[in-house]
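With one protein chain withheld, the remaining protein chains of the complex are depicted in position.
Residue numbering begins at 1 within each chain, and the chains themselves are lettered A and B in the order written.
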Amino acid sequence: MSTQYSVIGTRPVRHDGADKVTGRAIYGADFQMAGLLHGVILRSPHAHARILSIDTSKAKAYPGVQAVVTADDFPEAPDKMVDLGEGETPLSHIRGNVLAKGKALYRGHAVAAVAAASLHDAEEAVKLIDVQYEVLPCALTAPDAMKDGAPILHESMRTKELGQKTDRVSNVAEHFRHVLGDIGAGFAEAEAVVEREFNTSTVHQGYIEPHAATALWNNDGRVLVWCSTQGSFVVRDATACVLDIPVSQVKVTPTEIGGGFGGKIPVYLEPVAAILSKQTGRPVKIVMTRRDVFEGTGPTPGCYMKVKIGARKDGTITAAQAYLAFEAGAYPGAMVGPAGMTVFAAYDIPNVTIDGYDVVVNKPSTAAYRAPGAPNAAFATETLIDELAEKLGMDPIDFRLKNAAKEGTRRADGPKFRKIGCVEVLQAMKAHPHYSAPLGGPNRGRGVAIGFWFNVGLQSSCTIAVNTDGHVNLVEGSTDIGGTRTSIAMQAAEVLGIPVEQVQPVVEDTDAVGYTAVTGGSRTTFATGWAAYEAAQDVVRQMKERAAKLWAIEPAAVQAERGVFSSNGHSITFKDLATKLATTGGPVVGRATVNPRGVGGSFAGCIADVEVDPETGKTTVLRFTSVQDAGRAIHPSYVEGQMQGGSVQGIGWALNEEYWMNPQGTMVNSSLLDYRMPTALDLPMIETKIVEVPNPGHPFGVRGVGEANIVPPLAGLANAIYHAIGVRMNRLPMNPPAILQALWDKK
Amino acid sequence: MKWFDYAAPKTMAEATGLLAGGGSAHLLAGGTDLIVQLRTGRKLADVVVDVKKIPELNEIRLNSGGLTLGASVPCYRIYGDKDVRRAYPALAEVANLIGGTQIQGRASIGGNLCNAAPSADAIPLLIAMSARCRVAGPGGTREIAVEDFCVAPGKNCLAPGELLVSISIPAPKPGSGAHYLRFIPRNEMDIAVAGVGAWVEMSNGTIRSARVALASVAPTPLFVREAGEFLAGREANEDNLRQAGEMARVLAKPITDMRGPAEYRRQLCAVLTRRALEAAVAQAKGTN
Partner (left out) sequence: MPGKVHIHTLINNQPTDFLCEPRQSLLECLRDTLNLTGTKEGCNDGNCGACTVLMDGRPVTSCLVLGVEAQDAAITTIEGVAKGNTLHPLQQSFLENAALQCGICTPGFILAAKALLDQEPDPSEERIRFYLANNLCRCTGYDKIIRAVQDAAARMREEARA
């Protein structure tokens, strides 16, 4: 570890740690308030149905029930485009997903809600709401929904074709294309070409805490919300939009959050709790059941892909082509955009064409999930790369190294890479003892894969107030899902030259802190950390002024180094200077807001060893190593933790997880028993190797590390399975029956 | 959840009285099936009768005649009992395999049996070990073989007012061995895609008698009498065990569902039967 820093690169205990190991930390569902009512949501039992009528009278008459609401209780407001920080969306889609109007578009689509003093009474009452449906045929996969004559989800939606609005009514919300060079010429040059079709199933982020929100429509007209979210400002803005009130009328207090991975960015419950509160004058809490979470929140898309790659005998990739059709779920916005941006991003390929289709289907509206879109795409690319390497007789890492993207490589979607760590990640994989360790047994195989995620910047705010004892209070707005309070505080501490224990970070509500975008896109340590860096610089600047005042010299003559202010002969510590604030001009508060551009993408790779039981098709992961470029690892334990968590989510996605849908569009396995996320017993230790290629776009060189790690495992395991038993899996999950079937088909 | 009343009788008489009381009464042992079913509305109860305080249902009695296992004894007490572990290692293993640690802190073998799920892990082993159920009701008590206990998915043969008191397993014969093997995609906390309980009695390298039963491949746990009959008098070699597996493959009646396609489950029956028999034989030889 670099010695240029005294705080960065160390592993302090997190500031919120004691509260989280003693049960004191308050998460979404833990919020309590006098007079609280419990809300329960009625969800559509059909994947696609017209709502003919809703009779709430019996539910209203149920003992203890205080209010029953439907979409009709939202204010009438004209549709418009709204931007909640991640691009423009029609308000009608956000609203329609919160409570269905006219049509239910997926099984689990919220239709109505009840509030009662007892949760059990609310649960019973909700069953008494009488909804008349006209059940419609449903479309459940992208290829099916794209067929002529497929049931249409949105009669008013028109397909956008290569950037142009058309008047075509279809389930394709958008078709885009990225082109680089000439793939015709590129493939003509190729001496080895592989092309395959791939399918992946819908999977869920699987955070352990179900969504929970409490809202109080206060007597002064303000809407107060307490909820577990990745972005309190997104909740504020979305809730205000749906309720058609100004944003400042809503105050969102984020509670602790029990995991999100992208799935806790959209609003589901908050506007419903708010209107229930408006009708009852009491605070209303709604907590999802696990089944609600599976059926009614945003999983990540299943997809169909057809990918082709060609290379010369010397191992130079000459051309690549991808057809990507992703399931958006009920509303447009499948993560096919990012899939298109990442599918070939790890390689320098002169001739590329990428076609992406954003297709609505009768499944829950998809949401982000850790590098959304990229794992699907890399599953295709990286298994083909493995196949090509084999055809060309090259080591799979050498083949990748030969074609790896570097500074200056242009991606097919436009941008040119700045300094990136793709090569360094591959070199670290090659050098890792795991890569050369013996496999030690039959039916075992080793696979490698790499992946890319571009990360995002976006807005963040931070203030730092100096206390008279030399400690500082750091106020920020990024909800802390994995220790970011501490990794942000560490960056401030580094600038201030004080121990991180003397920085007290707090995550504040939307009234108390400047706008801060979501905890997502691997941006929090990067961007809010940067805001903390700037705010700390602001503190240092002001403290220099105070020292200058003490010594009656010019502030410019004061130096600050590791918490000591000095100027020829004079010297005072940060701590001592802090005692003199009242007499030198009053409190010192540093502040900063950022909207950084210098985002540095992150590359990750994995090495996976598996053993496959050829009689049952079961895969056991014997050894797994995750390698990732962190730019700069602020808190190495948290970086490792992200790598391990992302890797294991990838392993679950690869091997067992899926929405098992019946033909009627019902997810049959909507419980944690049958969804089969990995348990501790299903895994080995997850080895990690942090690579540090500092990001020139960040003061400490930080790249986000939250996401790229989930990109490689799907293909890494597919490749390992191939090398174990000789079958190429091109459908996820690669569960035991699928593997056995593939073995049977081979025979 | 709908309102229900709760009663925790301390005697059999009290319990049967409550069952005779009219309305819908459900017995509660560990609750790991029942509470889930009440919550999801699969079952409705007017009264939940907690049977864990009735001494007969809560005892583990091991003597020369065999094992009497109270219907509500939780799994952790079974594998936590040294004597049971020694005499009935396969039973201890099955108790250690249902759910996970926390589930085993509550779940009982009696509950597993009464719940009558086709996938129940304990039942094939109980059938293979020739276990019998002791049932009490308004008309007194009766005994019934485990293989006759389950009649349909989630349905057992208890008449209204009856309850399961205990399960008895014969004393292990010298030269016998038993094993239960299930297939699950995860390594714990999963429902069997297929499972096989096997029991063998050996003498001089040949199988004197054998019993095989299957989980998750029929509407009820399936006793494959034919496989045992085939093995009786034959050598315990790979060929014969494989053939017994093939019989299981043919006699299984699996369906395709989210846990696996029917053909796949048949394959598992063949593989697991062979493997479970191998393990039972090894154990039998060890005790020879």
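Operating definition for what follows: a residue touches a chain if its C-beta (ideal position, glycine included) is under 8 Å from a C-beta of that chain, and two chains touch if they have at least 3 such contacts.
Source: prediction; values computed, not measured.
With respect to the chain omitted from the figure, which of A:637, A:664 or A:741 is a touching residue?
If we include the chain that is not displayed, A:637 is the one touching it.
Determine which one of A:101, A:120 or A:728 touches the chain that has been left out.
For the chain that is not drawn, the touching residue is A:120.
Taking the full complex into account, find the residue in A:215, A:359, A:481 or A:498 that is in contact with the omitted chain.
A:481
Considering the whole complex, which of A:42, A:367, A:547 or A:648 touches the chain not shown?
Counting the whole complex, the residue in contact with the absent chain is A:648.
Kindly state which of the options B:12, B:62, B:87 or B:103 is in contact with the chain not pictured.
Checking the options B:12, B:62, B:87 or B:103, the one contacting the hidden chain is B:103.
In terms of residues, what is the contact footprint of the unshown chain on chain A?
11, 13-14, 16-18, 20-27, 29-30, 32, 119-120, 205-210, 256-261, 287, 289-290, 481-483, 637-638, 640-641, 644-645, 647-649, 671-673, 677, 679-681, 683, 685-686
Suppose we count only contacts with the excluded chain; which residues of chain B make the list?
So the residues of chain B touching the missing chain come out as 1-6, 8, 28, 30-32, 35-36, 38-39, 48, 50, 76, 99-103, 105-106, 187-189.
The rule is short, and it goes like this: only the chains that are shown with their structure count from here on.
What whole-Å value do you get for the distance between chain A and chain B if each is reduced to the mean of its CA atoms?
Computed from C-alpha means, the inter-chain centre distance equals 44 Å.
Which chain A residues qualify as touching chain B in the complex?
Within the complex, chain A touches chain B at residues 120, 123-124, 615-618, 655-656, 660, 668-669, 673-674, 676, 678-679, 681-682, 735-737, 740-741.
Which residues of chain B touch chain A once you look at their complex with the stated criterion?
Answer in residue numbers: 1-3, 100, 183, 185-191, 193, 257-261, 264, 267-268, 271.
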